[in-house]
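Yeah, one chain of the complex is gone here, protein chain that is, but the others are all in their spots.
So, chain A:
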């Protein structure tokens, strides 16, 4: 009965699919959150079930909930489960969910590597497609590295559907794993001419994205693209190509010239607006890149402008918008052609569409001249008043300031007008740009000496009316303006009409409500004012006035002394004491004014914002050198006690450390900047406190032209900028009239010294003389400033890593072929291979020797590769010539490699064995073993099958071997140079050393001794065999034996045959058709001194007992005069350990496993083990395929799993020289054997 209920509820749960969920949510509008939380509970139940259909359904619902904003990352593992379903339906659900909620820090991603790899090579194109689509959303650097090669193979898939997806995803792979760009590029380029338009389009897409960021590397593709442009009819492709050309032309003007004609043709012929628009855009880019002096291109400009005008006038708002957008590009180089359309653009300012208004604003920036600046700004001011939304109004405000201040106030003829505009802008409520206005005020007041008197008057009024103007200054950013006002009034107080009044205004109690940094400026400048006031008052006979002023200060300042802001407090108390002292002196009738004003004597010069940065670094000063010793690494490691035995930690610790430092530095720098911005001592753009520069000569010598007071300077109350427009008009007319008179006499040379500024305007503008001949003081720079201007590049741009030289890949001989370290990592068999063990040399050779036999008409790609090999050899030869010079060095390098694998941070060995996914890697390794083995074992048999997907698989393995081959060659070369000295016999352990690090500890407590899994199989005077056994996770009954054959003699070894006497339990897998006692031909020959690896697959039934198999290797020893038949017997020892597979296990799952009570226990004690605990763990991890679950001090829990799914758990404790191991496993026999083997491992050392 109970069972029935349970079953019923399960069925019901299963019946609630996505549609039901959506319906339910819609029916529970009031308590949606509650309903969804019950649904999530149900989903959690469903996920616990074994039925994959139920799980998939649950995951599907989660994907929907994710869209509604619910975090579903807790189900990440279930998503992986659904992804790995064999049914497409579920797989697709899984991948969709993954693409929606996985990201780089999702930890289960590392478990997906193999699954994705499997799906990528699935015979079903939609499995592959769905995997590619999913991967494109959540690819991580690790996945990119591990799968790059697989994806690259897919780029040549037979189905265009797969090809186009594979091509497209390569971009993501490049981004995450930039090293893959160079090796993959030739094939990507090939795809530009793919017969399928979809693939072609994808390739164009990817290259356009790449070229957009680093265009110079893709210039060599221009001819190809040019061909495509003239031949393609696909508008999408055309648009992309044309956009790409737009990015390329600035780098190569010759390209531009060629483009003009076809593009103009397209402009005339196409009916697609999108294409037309992009053509116009690129023509503009071309025209920009060409020197504007080319007369014959004026027609093109005219064509563009004309077409754009049509767009702008179009009733379609989209076209209008784009027209304006493109117009602004022309503006930069050909302002005149745009200026003639001013009417149209001003008209757009009135458009109801904000996007269009903003674009029109952009255009205005480039359209102003001396003549029309006032008019345009007036129009904008009208809009400011009308604008209701603050964003648009703020945009207007910044634009007005931009327009006026552009190129050093080039277009401003009347600075009084500009100051008035700024003052008017302060009346805007709620703007965020108070700071901007303030900095403009400061800048103008400091740099335009002639305007100071006027500015000071305005600022005094502003200060006086501050409370009226901005009722609640605090809230809106406009209060920043009073910062500028106070400073200007204080600094240039000699211009004040009534300093006493201003001083009083600055010390009003209301000031205390302003932000701290502004108050501080108030206090400081009150002191400056005070000095001025004293000076004027002391001249009088009546000394009471001066004393009253001091009294005022003494009364008002205590308010600021109590300020919570330190800066304000400090300044106020200083000044208060000063004033008190002055008062004392005053009472004694001592004249103090001179001395007080001496406090603030001297003029401040403007310093360019970049000046500091441009100071050249003196010779012999290394800014990057540590001043103090860097903090020791152990500190940071203390913070990660949970660290587990992964290679990741050890390998990454160093670079990561630096990265953290850099981040930290950046953060601090940012914080410092922030601080400076808020600190009146560090006014960045408007220098105020740089008194150091006060005596700098030079600036003083620049003649300051006196103001011609043709305009009444004093404006009562607040200025109205409008009146200036009228006044300006009148003034200009007058001037014109005057000029006419003078013309008869002589052309006046009025412009003194600074004529250059005025020359830049158009002819007609030269007639307009500024109202004030103003001296715009240029910002100071250090004497020998560095001219570099490249300080704007963002070092964090991910695309920077893709700035890779791609030319001369392939066809252009010699310059820089792919280096070994640039090869894509190929699925490899354990670290030994990755570390380029010599055992592989022959592996590569196998392919080399077999190739002609197997595939006579191999595709071009291979040929190309061979060509490259030849190139390589050539360069090798060259190297050899220099060899004797470099020999010493190279040897050192090699030794370094051997001894310190950790230090070697780049290079293939690390790349192939990258840290994060130790365990995933491990699993990958096993899966990887399948393919090559299959080939070795039944090479010919497979070839005969015409089956398509298999074919690609074959290709894959082959291409991978190709790469290995190259690596090996290099290695061999080195090997020869080495002449078998030193480490030769350590070769395998070299690789082992690498491995040990991988499995080793996080702490770099002590370097780990090198370890190797390869143990001796048999040896005689001709040949030495070492072997390693790996379980196969995919198939519980298979193990792979890797045997490295090393030729020890001076003769050639050939016709090797490997045979094993099968037992009932274990059998060697032989190709179909061969008898049970036939030997297997080892698929390579061994020249003297060379070694190579072959793999053999064995099937085993029971894995609980270790086993030994007898076998024989027969071979022919051939030297110049004779050949003999030899044989070597061996015993293959299948230990129980070899059936274990390193599997990661989370501590909670581990605890659950132990709690379950299914496991039988056993224990072991080891005496006299004197090695560090982490070495001990590393050994167990390495030799016995365990992984550390958790480690606390000298106690650690470990886990492993057999190929048939037995769980093995260890608890290792160490005290002194005694190590006790408590173990649990669901198979006691096996456990006993494993423990015996562990014991043996430690008894050996």
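Here is the rule we go by: contacts are C-beta pairs under 8 Å (C-beta built on N, C-alpha and C of every residue); 3 or more make two chains touch, one makes a residue touch a chain; residues count from 1.
Just so we're on the same page, contacts and distances are computed from a predicted model.
Only one of "Radical S-adenosyl methionine domain-containing protein", "AP complex subunit sigma", "SNPC1 protein" or "TBC1 domain family member 19" fits the UniProt record of the hidden chain, and that name is "AP complex subunit sigma".
For the chain left out of this panel, the touching residue among A:205, A:249 or A:1241 is A:205. Within the complete assembly, A:132 is the residue of A:132, A:188 or A:1177 that touches the hidden chain. Within the set A:47, A:168, A:263 or A:1128, the residue that contacts the chain not displayed is A:168.
Checked against the hidden chain, the listed residues A:30, A:71, A:622 or A:1072 yield one contact partner: A:71.
Within the full complex, the residue among A:321, A:600 or A:1139 touching the omitted chain is A:321.
As for the chain not pictured, it touches chain A at residues 18-19, 22-23, 26, 53, 60, 63-64, 66-71, 87-89, 92-93, 96, 100, 103-104, 124, 126, 129-130, 132-133, 136-137, 139, 161, 164-165, 168-169, 171-172, 198, 201-202, 205-206, 208-209, 212, 235-236, 239-240, 243, 273-274, 277-278, 317-318, 320-322, 352-356, 358.
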